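Here it is: the structure, laid out below.
With one protein chain held back, the other chains of the complex are shown just where they sit.
Order of writing sets the chain letters: A and B. Residues in each chain are counted from 1.
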Amino acid sequence: MKASYVIKRILLTIFIFFVVVTLCFFIPRIGVTDPASRYYPPQSATMTDEEYEIIKELTRKQYGLDGTTFEQYIRYMGQLFQGDLGTSYQSGSPSVIDCIAECLPWTLVLSVTNLLISLVIGVIIGTMAAWKRGRWQDKALLNASTFTTALPSFFIALLLSFYLGFEWEIFPAYTDQNMVSGFDWSWQAISTVMYNAALPIFSMAIGGIVSYGQSTRNSVIAVSGDEFILTAKAKGLSNNKVIYGHTLRNAMLPIVTQFGMNISGLIGGSVVIEKIFNWNGMGTLFLTANGNNDYPLMMGIMIFMSAFALVANLLTDFVYSLLDPRVTLGERR
Amino acid sequence: MKALEVKNLKVIFPIEGGIVRAVEGIDIEIEQGQCAAIVGESGCGKSVTSLAVMKLLSTPPAIMRVDKLELGGVDIKELSDKQMQKVRGKDVSMVFQDALTALNPVMTVGKQIDEIFLAHGNLNFETAGEEGEKKRFNRKKEAKRRTIEALKLVGISDAEMRYKAYPHQLSGGMRQRVLIAMAFACNPNLIIADEPTTALDVTIQAQVLDILKDLQKKQNTSLMLITHDLSIVMNMADEIYVMYSGKIVERAKTRDLFVRPLHPYTMGLLGAIARLDDERGRFVQIPSSLPCPFRKPTGCYFHPRCQYATDKCRQEMPVLEQPEGGRYVRCWRYKEIEYAKK
Partner (left out) sequence: MKDILRKTGKFLLHVLQGIGGFFKKLWKHKQGRVGLIIVAILAVCAIFAPLIAPYDPYDVTQRAEKGLSPSWQHLLGTSITTGQDIFSMLIYGARSSLSIGVITGITIAVLGSLLGIAAGYLGGWVDTIIMRIVDVLLVIPTLPLVIVMTNVLGTSYVVIVIVFAAFGWTGLARVIRSQVILIKNANYVKAAEIMGASRWYVMWRHILPAVSNLLIMSTALTSAGIMVAEAGLSFLGLGNPEAISWGKMLADAQSSGAMLFGHWWSILAPGVGIFLAVYSFMRIGLAMEEILNPRMRKGSNMLKVFKHLNNTYLDEVFASMDEGSKLSGEYISSGAAQPPASGEKDESAGS
């Protein structure tokens, strides 16, 4: 890994982030509504027109909507540089950062658990299927993979919540909102969270497991056809050494890429699932913001998600170049 | 003692709608310290033979039958895969054709050679290491020391640095040397070299062959050299097996074969070698190509390409005859052909 590559890659990331912020700033602005007209309707009789104009102007200032669009843009960029994403339209005018900070952990509970479960179980299943290539285990995985890819995760979620939640009442079909407000890191609170998170995680993990399984299987089969595996066997290595030291080691490289891609979608990937289970995460926050035309919040969430994805991509590239010496940074893809 | 003795090795691959007869009953005997070359066109079953001898051919898909399979006098026919692991790398090892694909791309070459010492060197390490926990550490250190020694042996300069290199960072010749170092690491009885120089430039070829030959002589190792190129075996091999479509068609000492080839196929191969003292205007070609391995012709497999073929050749497979000591030929008409040539 050469330093110049690293610097180049980081500069590129910063540039992309800049473009993303610009896009996120201008796209929602096409349909932006004046927050002043929203909260202080002109019919209000308690104040004079001058007072009303002053209040309107103050409100616009509070939400960063005074001046021309370009001025707003420059100001927004300046704020962003200081780590400020603006103010939400929500009642009480919380800052966007606070809104995100409140919802982010709950989304991460779902998506991180889902990702880890998918990865571990998927890799194990995929390796097993590769061993039994062409037998029923392999065919079952292949069929399951086309099957679950065609089943949208929200449909799986609905089915699960219908049967496991309503009919058999094993897991809660809706999230208990007290779980969020009363969370205190006690063992009981944690177990309540896991109990409530079971169905959302499960409905996402089904697809994830199968997808990791299928790619692991394909990768393992491709690698075991490589000649260096034959060399390893000709050296007289034990089966375990060949399998763990050579086959799986090399077969895991594409899985790292897939894992990195999934990490970059960690925050934005559970919007629909969160809605179905009424889970108080980033997805729900975004949908609420969308419903309220709360554009600072929408902008903030999208910028935050993009930044997260960018950092994740960067880290994936670094890790990949460490794992595969053939790749110098930035040459993958 | 014979380093390798194979009797009547047969390998087939069932495929949809037929059977590929890759190897159809071949015998190979290699004396200790000798070099035997198996020569033939691509697709004639050479590589399958080498893999079968190492018991590296996976069954299924291959199906294999053999009368006798002995390595250094030890019968390996019945050995399980686990037992074979102790044999491979230690008593018999292999040099593959394309070093770039034959080396693990994400492992340093040093580590890849270390693995052999760690897998086979147990007994020798006992004295080198100390008691208790330190032993494992020392084992690795000892393996590294030996690896660097092995790398130096094949003429790799600054071996300590190359130890840490990844295969893609080395040149083609260097990679092939690494493979050779790997094969000679545990000083095995027999080394099988499958087209060891085909992927290299001609100049590098000569260097690599020299190293191979030097090491073989120095360590008194037997070598089974598999190649399609008769010109490189001239200086290497003691005995040559000419293989055609899964059968041995001629077997002779190198000198005899070059001076007086008996089988028309061998004559054709020799005709295709370029020589410095060449006065022919052009190379002699063997017309057409190898028969399809699952629809072989009746009679002698070579007859569609043979200018001497008669009706008998078209109907009956010739037997392997022994015209004189240590010479074998599979042709109905070798006597007449030789007479005609004179």
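Assume a contact is a pair of C-beta atoms (placed from the backbone, for glycine too) under 8 Å apart; a residue touches a chain by one contact, two chains touch by 3 or more.
Since the model is a prediction, treat every value here as computed from it, not as a measurement.
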item	value
Partners of the unshown chain among those that are drawn	A, B
Listed residues A:28, A:86 or A:213, member touching the removed chain	A:28
Residue of B:5, B:24 or B:142 in touch with the missing chain, whole complex considered	B:24
Those residues of subunit B which, in the complete complex, touch the missing chain	7-8, 10, 12-16, 19-22, 24-25, 42-48, 51-52, 55-69, 77-78, 81, 84-85, 293, 319-320
Sites on subunit A contacted by the missing partner chain, in the whole complex	12, 15-17, 19-20, 23-24, 27-28, 30-31, 130-135, 138-139, 142, 146-147, 149-152, 154-155, 158-159, 161-162, 165-167, 173, 220-222, 224-225, 229, 233, 239, 242-243, 247, 264-265, 267-269, 271-272, 275-276, 286-287, 290, 293, 298, 301-302, 305-306, 309-310, 313, 333
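Operating definition for what follows: only the chains that are shown with their structure count from here on.
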item	value
Chain centre separation in whole Å, for subunit B relative to subunit A (CA means)	54
Subunit A - residues contacting subunit B, complex	226-228, 230-239, 241, 245-246, 249-250, 253, 323-326
Touch list for subunit B against partner subunit A, complex	51, 54, 56, 81-82, 84-90, 93-94, 96, 98, 101-107, 112, 115-116, 119-120, 166, 168-169, 179, 182
